[in-house]
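Sharing a structure here in structure tokens format.
What you see is the complex with one protein chain gone and the rest in place.
Chain nomenclature is as follows: A, B and C, assigned in order of appearance, with residue numbering initiated at 1 for each chain independently.
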Amino acid sequence: MSLKVRIGNLELKNPFMPASGTFGSGLEYEDFGNLSELGAIVTKGVSLNPKIGNKPPRICELPGGMLNSIGLENIGIEKFVKVLDELGKYETNVIVNFFGNSLEEYIEVAKILDGHNVVSCLEMNISCPNIKEGGMCFGTDPNMVYTLVKEVKKNIQKDLWVKLTPNAGNLISIARSAEDAGASAIVIANTYTGMKVDVATKRPVLGNIFGGYSGPVIKPITLYHVFCCAKEINVPIIACGGIVTLEDALEYFIVGASAVQVGTANFTNPHILWELIKKMESYLRAENTSLSDLVGSLKI
Amino acid sequence: MSLKVRIGNLELKNPFMPASGTFGSGLEYEDFGNLSELGAIVTKGVSLNPKIGNKPPRICELPGGMLNSIGLENIGIEKFVKVLDELGKYETNVIVNFFGNSLEEYIEVAKILDGHNVVSCLEMNISCPNIKEGGMCFGTDPNMVYTLVKEVKKNIQKDLWVKLTPNAGNLISIARSAEDAGASAIVIANTYTGMKVDVATKRPVLGNIFGGYSGPVIKPITLYHVFCCAKEINVPIIACGGIVTLEDALEYFIVGASAVQVGTANFTNPHILWELIKKMESYLRAENTSLSDLVGSLKI
Amino acid sequence: MKDVRKINCDGVITSRRKIANNIYHIKIELEERFPIFAYGNFVMVHLKDYMNVLLPRPFSIFRAKNKILELVFKEVGTGTKMIATSILPFNVRVWGPLGNSFPFGKDMLCVAGGLGLIPLYQSIIKRNFKEVFVGFKNIYEAYFVKSLQKRGVIISSDDGSLGERGFVTEIFYQYLKRTNFKGKVVSCGPIGFLKRLWEIEREVGNIETYGSFEKHMACGFGVCLGCAMETPWGFVKVCSDGPVFRLKDVFGE
Partner (left out) sequence: MKDVRKINCDGVITSRRKIANNIYHIKIELEERFPIFAYGNFVMVHLKDYMNVLLPRPFSIFRAKNKILELVFKEVGTGTKMIATSILPFNVRVWGPLGNSFPFGKDMLCVAGGLGLIPLYQSIIKRNFKEVFVGFKNIYEAYFVKSLQKRGVIISSDDGSLGERGFVTEIFYQYLKRTNFKGKVVSCGPIGFLKRLWEIEREVGNIETYGSFEKHMACGFGVCLGCAMETPWGFVKVCSDGPVFRLKDVFGE
């Protein structure tokens, strides 16, 4: 009844990890639990140059979900490397989420991360505008995804996970492109673009007009995407979207996810990942089953 | 402070109407209000041949939303024409939602509806599989949408509204195709594909595995789609997704919708459309403004 | 039911009484007079102030007089838990009466299991039946027992903690075999109960059994097509074709 799971060349002691951007560098959670007990630490998206992020307000609560328009604010790879050094003391995988505005930027950051001994694996966020191609999102075009993944992969030794944007419509072709180009795992998915208007002022509530919708309300849609891709894709799928309870995670495992990421729920309970791991242990024990038997066990 | 609005060749006495499939033929609501007071009646999707629909369970409640997998059950155009005769007694527009599994089926139904004197205008549901093209959804490919709309439009005199599926990813190019091909209005949008698993039995909750996600939780995403399309499209946009309160409708008007459709909320209050119309009148009076000033009044 | 007027109005739950394990009797004060209804009709109840509980819930009409509507329900999930535990007064929206009703006639039998008693209770009280069989799981889930006993109802419980021991369907079955009854039977209870009644009808012949069915519902009056039930002859809508069906029309070969 082990919780271990292999994702590409990585072994995770359990299938639970935070979603990028909701767990800082991980260090901020030191007060709340032992980071070594997590399946992995996934750090906030980092880019070549620092990014100051979007105009406030940046968050907006909605019933059962939230919008955020952080704008990928980050300190840039140079400063971030020092944070990485600190993470080295934890006995778990360190997955670094990264992004760029051009192929070249993606490659450059990837190379730096690949050379850092604390980094276990890279998670590529492709929900970013391709500035060279007129700002169209990398992640919505199968060909762009193929090229991006292929070129980045050429330049690194470590495993590369590709995190999809659900705003692409049909995720199967995108996931397939990423797989064909050498991704070791597919993370499904990032946030759904949404907005909220303040009727009294007739202004968007977010400073950036729109933002990413996350939380429990997105789970039915992301679950469907995971279900569809799991049938078509051979590399492991890591599910991400709206997980709050163990049941939520189980639904994802049952439709075929090998591991899960928890995002927004870290804000409603900073201890949630540790609690989910404990509950998962009890569940597998009570059901006398194993994680591998659970994955993809949907009866249809 | 009139609530009147013109959509193509149609004049609506107010911008409130039901969403197809949540209002039956309209006649079922006779007990709950005077149908002549609505901006329009929009009937349940009809196809050339009767369709028996999907295996139960067909609905599943979720917090703030619901999944349905009715499967477009309908009695077929032949029997439906008799229902249409009965609707003739109401002094409002009758919009008939229709669909097909092939271009030919679409054209055939459209022609029959075009010839019926009770029908004010046709609403084309393009969230259906194109059986001839391997089952890919008509509504996710701009070229298929263009051909479909163009060919149907060639065969009819009446206005044609095109109702988009939000599962297409980028709706702007789809909306533009529909506009270029002759649509008089774009309805944004249908349901989001989603699913729910019963963890105890490891089975999908819906008999059809997945279904359409509707209700308040989808509003932030659909609102964003309406906002994006309203900037790019010249024909009127009719918003549909998660409207329960007047505020919800106002948000849609502010980002650029000319009219709105109310779906799931009809189930939680069969009188809701009449209440929204009353509240809208009071709102415009209190704010001393008009519908046309409100539409697209977003300050950014 | 086309000719019966329906209401759709706000109401307030003003009283709640626990009448058995997890079973409650409530009174709803409506803004309008509740219309004439028939046994078997139901209402949709929406918990207005709880966005979490999106859809309305179907409940059999237990009793209605002027502006007071009475329901009896069991706490089983999110919605019924809220009605069972929230502080009163509690706001709801109600529409109905909905659905068809039990057949009416002389010398019918009545069989009810657990909550299935609710839509039939008032008819039982009016002594509309030749013989009535009511079964409960055990004494803790039994309600209205004294009143039923007064009317000569044959009460049973699965574990024997109240009345005869055994499934109510079997007690009814023995009665049929003993009496060679011919005629109509009305029934309400869980799906397994209804299936067993159909087996009995097939075996003994000579009876026409009607039962009230349950399916998840969104609208309650035939527009959403969500309450489809499979029968050998295609789908039926439980809310508007039913909820009462002849068992043969649902289970029949």
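Throughout what follows, contacts are C-beta pairs under 8 Å (C-beta built on N, C-alpha and C of every residue); 3 or more make two chains touch, one makes a residue touch a chain.
Fair warning: this is a prediction, and the values are worked out from it, not measured in the lab.
Asks: Pick out which of A:Leu12, A:Val46, A:Ile70 or A:Leu87 touches the chain that's been left out of the picture.
Replies: Here the residue in touch with the unshown chain is A:Ile70.
Asks: Among C:Asn21, C:Asn52, C:Asn91 or C:Asn138, which one touches the chain that has been omitted from the display?
Replies: Going through C:Asn21, C:Asn52, C:Asn91 or C:Asn138 one by one, C:Asn52 is the residue touching the chain not shown.
Asks: Thinking of the whole complex, not just what is shown, which of B:Gly21, B:Gly39 or B:Pro63 touches the missing chain?
Replies: Residue touching the absent chain, from the options given: B:Pro63.
Asks: Which parts of chain C face the unshown chain closely enough to count as touching?
Replies: Considering the whole complex, chain C reaches the absent chain at 51-52, 87.
Asks: May I ask you to list the residues on chain A that touch the chain which is not drawn?
Replies: Listed in rising order, the touching residues are 21-24, 28-29, 31-32, 44, 52-53, 55-66, 68, 70, 73, 215-216, 264, 266-271.
Quick note on the criterion: only the chains that are shown with their structure count from here on.
Asks: Let me spell it out: compute each chain's centre from its C-alpha atoms, then which one is farthest from chain C's centre?
Replies: The most distant chain relative to chain C turns out to be A.
Asks: For chain B and chain C, what's the span in angstrom between their mean Cα positions?
Replies: Chain centroid spacing, chain B to chain C, equals 36 Å.
Asks: How many angstrom between the C-alpha centroids of chain C and chain A?
Replies: Each chain's C-alpha centroid was found; their separation is 49 Å.
Asks: If a residue has to touch 2 or more other chains to count, which residues of chain A qualify?
Replies: 63
Asks: Please output the residue numbers of chain C that touch at least 2 other chains, ranges allowed.
Replies: Touching at least two other chains: 51.
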